[in-house]
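One structure below.
A protein chain is absent from this complex, but the other protein chains hold their places.
Each chain carries a letter (A, B and C) given by its place in the written order, and its residues are counted from 1.
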Amino acid sequence: MSDLSSGVRAVMPDVQGRQDVRAMPIARVGVKNLRYPLVLDVAGRAQHSVGLWDLHVGLKAEQKGAHMSRLLAWLDAFTLEGEVVDFDRLQRAMPELMALLETDSAGLSVSFPFFIRKTAPVSGQQSLLEYEGGWLARCEGGHTEVRMVATVPVKSLCPCSKEVSEDGAHNQRSHIRLEVLLGKAVPWAELVRFAEDHASCELWGLLKRSDEKWVTERAYAHPKFVEDLVRDVALALNDDPRVLAYTVDVINFESIHAHDVHARIAHDKKTTV
Amino acid sequence: MSDLSSGVRAVMPDVQGRQDVRAMPIARVGVKNLRYPLVLDVAGRAQHSVGLWDLHVGLKAEQKGAHMSRLLAWLDAFTLEGEVVDFDRLQRAMPELMALLETDSAGLSVSFPFFIRKTAPVSGQQSLLEYEGGWLARCEGGHTEVRMVATVPVKSLCPCSKEVSEDGAHNQRSHIRLEVLLGKAVPWAELVRFAEDHASCELWGLLKRSDEKWVTERAYAHPKFVEDLVRDVALALNDDPRVLAYTVDVINFESIHAHDVHARIAHDKKTTV
Amino acid sequence: MSDLSSGVRAVMPDVQGRQDVRAMPIARVGVKNLRYPLVLDVAGRAQHSVGLWDLHVGLKAEQKGAHMSRLLAWLDAFTLEGEVVDFDRLQRAMPELMALLETDSAGLSVSFPFFIRKTAPVSGQQSLLEYEGGWLARCEGGHTEVRMVATVPVKSLCPCSKEVSEDGAHNQRSHIRLEVLLGKAVPWAELVRFAEDHASCELWGLLKRSDEKWVTERAYAHPKFVEDLVRDVALALNDDPRVLAYTVDVINFESIHAHDVHARIAHDKKTTV
Partner (left out) sequence: MSDLSSGVRAVMPDVQGRQDVRAMPIARVGVKNLRYPLVLDVAGRAQHSVGLWDLHVGLKAEQKGAHMSRLLAWLDAFTLEGEVVDFDRLQRAMPELMALLETDSAGLSVSFPFFIRKTAPVSGQQSLLEYEGGWLARCEGGHTEVRMVATVPVKSLCPCSKEVSEDGAHNQRSHIRLEVLLGKAVPWAELVRFAEDHASCELWGLLKRSDEKWVTERAYAHPKFVEDLVRDVALALNDDPRVLAYTVDVINFESIHAHDVHARIAHDKKTTV
């Protein structure tokens, strides 16, 4: 823990501030698994959540140690006023973090639960659905990239099982994880629709019997393999100009197996004609 | 998913509402691993967090199924207005939950991160420290019990290592978990002190070099075995009349081993002279 | 870490061996989250696995600390020869552990993955299915109790969804956890059948298309609520005289929700007429 700015500097040895002779730069050094609250903007309203943060910087070969306590001080100030953490604010903040730490590169990742109020399809009953959100931000060489992340729980129903079986079809909860490099802000409520619109069926927290019938029949009418899910979500992201690059991961918690199945498509629009 | 209160009841079969012939009551049935936000009162201010909820009821032998969707509807209403979830409110709410579910017993457990703003011991720098909190509530036979839970991260330093070694002593992060049956409300900021006051040293998020010296020396001056920690916390809880019963668990993430050490004292003041 | 049996005892202070004046016995103190290999007997063959162990003893009020290193030494000897860990061996071992630690009570819990070779229902293809197993053993006042634990992954299909829907029915992976107090040994391959026989369908690792049809149709023909699953498993355990008491937990990872549903029945045959 360094303490470069306080009065004790004169009397206390500054071990981290010394020069290092190993000629080894460090790609990233910082704090990890740190919980700190944050405020999001979800559907136009402030939503309070708790983040699991990872803040790090690059360290030059000649520097012995990073200013760890400055990362904490920065985060405390960044979240203290309750100002919303979003794309624009992270774009502005990352160069400031880098300058404060006197380094050439800085990175941040944070994940947090968030909620959207949904209305059940038939009964009209309302409840919250939980999503896992996140931000990945990186500043290096004067350039900042901000990625938005959401893991969306949905239902998938197997086309093969439906076609070969007399009755029914196996189905299960699936997680669709979207990681998108943004050129322009995308609202949380829009981001999750990329996943929900292409699932066999989306989910709700509270369903009455009439809703359960609707969900069951909707899923049966829209069977999708894990390969279909990942392709259909990727196609939709291809069409959105706010998204510059993306990685889509789908995991099906197979109801006929004790293991999961997984598919991933990653695409960078900037490196493609 | 049942739907007893809607218009579809007339035309849709109510499978859960049928009678069961197996003559087997069910101790608890309900929803689990459900994330829903909640508001706490920490140090006199509203603090927003996200809970991981488990709501359940007892089911009589003749009932085929529980009214699962009512648990969601109850929780949505319970948390929607942003009213603080605390001891008094849970005391009042549990009988209502039981009545709504038409059952003889109901239970609730929720865990959530919460934060306390702390001031570093020498530099005076402020930061948040993270704790894991929880509520356990149970209503049965007209009687409601509410337990408050906090897991407090602290530092422990080994007395044996200190005494046998020329220099230094092994120390490590420890978790002290307090589960207390309340007769009367205890503030979160007071509850965590039962752990922090009896550790080798308490923790802070942000420490400058002068603080690091203080923490190191304070821990070295207060060596404690895992057995000392659990006993000292238990002794302090014995003296507090608001606490009717407790379980204290201490885990040391030993710095000299790849495994942990653990100690537990559980005590019910009502069953002791 | 104590060292009562070595030559350094004369010159090194024995801090743990000192007397404690707080008059507080400790219910359990020991090592936790310790990985150590073990050998099981599954279907008549030795099966190697890795356990996550928790070993603890009671500590009298006048004792300052437990002999932690003896717990490690005991476990190392207990597992070193590759002798199978089973009901009979744990029955014999617990009093020995208690005597070695010079205490009035001792407990052990260990959990581990284990596998059963299964044959797919139509194609006849073979593969392993994974289960989570465990032992809980406790010795106190001259009496030893040994509990066997297995978490069995199965498929559940919702009766309500089937009945109200034109086509299909929501289904999902479920976990059935059996914790049984044994009067007599039960083979692992028999224990898991209590869960698999009463699910909507059991699982396999490898299924060909013909098997997938079979599994889908079998589940559709055997719809079960979480309440049905827990009751049917409990009824089967009631009929087995080797089982003196049990707790059955069923969790459905609902495909129509982001949360789970859960049911539990606990029963002690000794306290019932």
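Please note the rule applied: contacts are C-beta pairs under 8 Å (C-beta built on N, C-alpha and C of every residue); 3 or more make two chains touch, one makes a residue touch a chain.
Everything numeric in this text was worked out from a predicted model, so none of it was measured.
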{"item": "Shown chains touched by the chain that is not drawn here", "value": "A, B, C"}
{"item": "Residue among B:Arg209, B:Arg231 or B:His262 that touches the chain left out of view", "value": "B:Arg209"}
{"item": "Of B:Arg22, B:Arg193 or B:His257, the one touching the omitted chain in the full complex", "value": "B:His257"}
{"item": "Sole residue of A:Gln19, A:Asn33 or A:Thr271 that reaches the chain not shown, by the stated touch rule", "value": "A:Asn33"}
{"item": "Residue touching the undisplayed chain, where the options are C:Gln91, C:Ser111, C:Gln125 or C:Asn238", "value": "C:Gln125"}
{"item": "Positions on chain C contacted by the hidden chain, ascending", "value": "1-3, 6, 8-9, 12, 14, 34-37, 47-50, 69, 72-73, 76, 113, 115, 122-123, 125-128, 130, 205-213"}
{"item": "For chain B, the residues touching the chain missing from this view", "value": "129-130, 153, 155, 157-158, 160-162, 164-173, 201, 203-205, 207, 209-210, 212-213, 215-217, 219-221, 253-259"}
{"item": "Touching residues (missing chain, whole complex) on chain A", "value": "1-2, 12-13, 15-16, 20, 22, 24-35, 54, 56, 59, 64-66, 68, 159-160, 163-164, 225-227, 230-232, 234-235, 251, 256, 258-266"}
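The working rule: only the chains that are shown with their structure count from here on.
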{"item": "Interchain centroid distance [CA atoms averaged], chain A/chain C, Å", "value": "35"}
{"item": "Chain centre separation in whole Å, for chain C relative to chain B (CA means)", "value": "25"}
{"item": "Where chain C touches two or more other chains, by residue", "value": "160-161, 164, 256, 258-259"}
